[in-house]
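The complex appears here without one of its protein chains, the remainder shown in place.
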Amino acid sequence: METPEQIKSRLEAAEPGARIEILPNDCPAGERSLLVDPAHALVLAKFLRDDPQLRLDYCSNVTGVDWPEAELNEKIKVKQVVDGVEKEIEEVKKTVRPGFLEVVYHLYSMELKHGPVVLRQRAANRAAGAPAVSLTSVWRGCEFQEREVFDLFGIRMEGHPDLRRILMWDGFKGFPMRKDYVAPDDFEYEPTPHDEVLEEAQKHYLPEVKA
Amino acid sequence: MNAELGVRGHVLALESADMSAHSKNYEILPKASETGEPIGELLKVSMGPQHPSTHGVFRMDVMLDGEKVVKLKPVFGYLHRNHEKIAENISYLGSMPYTDRLDYFCSMTNNWAYALSVEKLAGLAVPERAEYIRVIMAELTRLQNHTCLIGFFVQDMGALGTPLMYAFREREKILDLFESVSGARMMCNYLRFGGVRCDVTTEWLAQAKQLVDGYGKFLDEFEALFTENEILLARTQGVGVLSRELAVNASITGPMLRAAGVNYDIRKVDKYGIYSRFDFKVPLGEHGDTYDRYMIRILEMRESLKILHQALRDIPSGPVMDPKAKLRGFRPKAGEAYGRIESPKGELGFYLISDGSANPYRYRVRPPSFINLTILEDMCLGQRIADTVVILGSVDIVLGEVDR
Partner (left out) sequence: MAEGSADMEMIDEGLRSELQKQGIYTTSLQELYNWGRANSVWPLTFGLACCAIEMIAASMARFDLARFGAEVFRPSPRQADLMIVAGTVTKKMAPLVVRLYNQMPEPKYVIAMGACAISGGPFKQGYNVLKGIDRYLPVDVSIPGCPPRPEALIHAIMTLQEKILNQKLTGPDRPRHLVAGAPSEFPVPAYGEHDLEPPSNPDVWQPPIMTRK
């Protein structure tokens, strides 16, 4: 199986103009992912499926991930003049990573029996319906999984033949798997509450009891 | 007589109170030919979620032209228990009992898939004896899953009760083994990251060997009832055909894929655990119809028996838990991993993203039953409605896994 760098170079050769990035993965399993931009996702997916060396004809897993806006603290070493002597001091640099929703695809090959290649698409704009491109026309198995991503994360998969809610009921509003989802309040009866559940349950206690 | 002994809740009274408030679960639509002239009626029926032939709370909205299926849309979510969201709030080990409840027939293999993913994420090694125990448990699970599936499958076709009784008789023997080692019949919660929870005794191994030795005879008895049964042959051959290309493109895995003729068994491809040490074949089908799926499961059971013989013969002594594995304060490094196994229903995978804390950041179950349902409509189009039930039975779904 080729390394992500080799795959990236061949993809860029096949489709110039596509922006592909390799994302790191520090854990011992170490499968690094290819981040593609939605405009070229469909073409690149077809290439990955049809290329004779890769033949990634089996899309094993499609899922969404919610990365809300986060403040990253990075410790960097800065050269500063202190008391007349140039020293290296550690400073904490704060950056704000913008929030995004992501769709992750795990691709394997049934013909050549290798894999996985991890493909990612980012939907940057949460407020405007977070669009991403559906790969159902390339791998039919993505159909239900992309509907689930739409249902639970709210990522609109453009080009999907039948995009509607699959696990929640049709009139449901809200996207439960997002990190900022607030569950409905049905904590009226909690026999042994503690921590957050206790706070929620206390809202239902009678006022004379709460005092 | 006594006015208090009036008749309450007469059926007709319920009808009139009920029907106005709720919509009917069937609809009659006009059917038009290509030129637009009305030539009949189409019936739209909602089959389920409470239905004697569905494997759980599963609903199919079927459009029928006479008896033939014109359109079929599966509806699920009636058992959506928010497993993935709950897992983000509890620790890694705390999710292990929830994995039991995904595919509630096969709790040991669910546990193994999750333990494998976490071991990939954290880089844990598993001692040999634990690997052998895992293989034994997984193959026992495969045996009882396929046996019960065939029992349910034949029950859906009308053989009410008796084959299922035979299947459950054998399943109870296997559940006895599970109960003596883990304390629970179904929700075993037995595997841990880096091994298994506790060791098996020599008496347990002897009992398992006795079960495995007797299982071949039970399978012969079971097969004698079904494999050449003319009713089964008439109802399953040529029904629900799935082609190779569609199966691969639709991400089908497990016995359904192999019945369509594709040689892809994750035990042979990924060689996870110690499966490379065992000598077993992968049965493949030719036609991709329901009968092939039934036969594949029978043959897979026989291959599982071979694996069990070898595992029970070769199991070494030693520890069953990685001494370096931490049970408390388990915090894997930030990163992500995808681990998968060949569960009795297909490829069961877990995708975990860790951010360095004790709870997973993203916990995703790749459910084989959910994805195998993608082509249910394709397989059922043009078949009669009675075949829909048979085809659904052969797909082998468990709603706990479909809806999570």
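Chains: A and B, in written order; residue numbering restarts at 1 for each.
Basically, a contact is a pair of C-beta atoms (placed from the backbone, for glycine too) under 8 Å apart; a residue touches a chain by one contact, two chains touch by 3 or more.
Computed from a prediction, not measured in an experiment: that's the story for all the values here.
For the chain that is not shown, the touched chains among those present are A, B, taking the whole complex.
Looking at B:K85, B:K209 or B:K268, the residue that reaches the missing chain in the full complex is B:K85.
What subunit B contributes to its contact with the hidden chain is residues 1-6, 8-11, 14, 17-18, 21-22, 49-52, 56-57, 77-83, 85-86, 89, 97-98, 101, 104-105, 164-165, 168-169, 171-172, 185-187, 399-400. Within subunit A, the residues in touch with the undisplayed chain are 167-174, 176, 181, 183-184, 186, 188-190, 197, 201, 204-206, 209-210.
Convention: only the chains that are shown with their structure count from here on.
We define each chain's centre as the mean of its Cα atoms; on that basis subunit A and subunit B are separated by 28 Å. Within the complex formed with subunit A, the subunit B residues making contact are 76-77, 80, 82, 84-85, 120-123, 246, 248-252, 262, 264, 269, 332-340, 347, 349, 351, 353-354, 362, 364, 366, 370-371, 373-375, 403. Across the complex, subunit A meets subunit B through its residues 25-31, 57-61, 63, 65-66, 104, 106, 110, 113, 116, 118, 139-145, 148, 165-169, 176-177.
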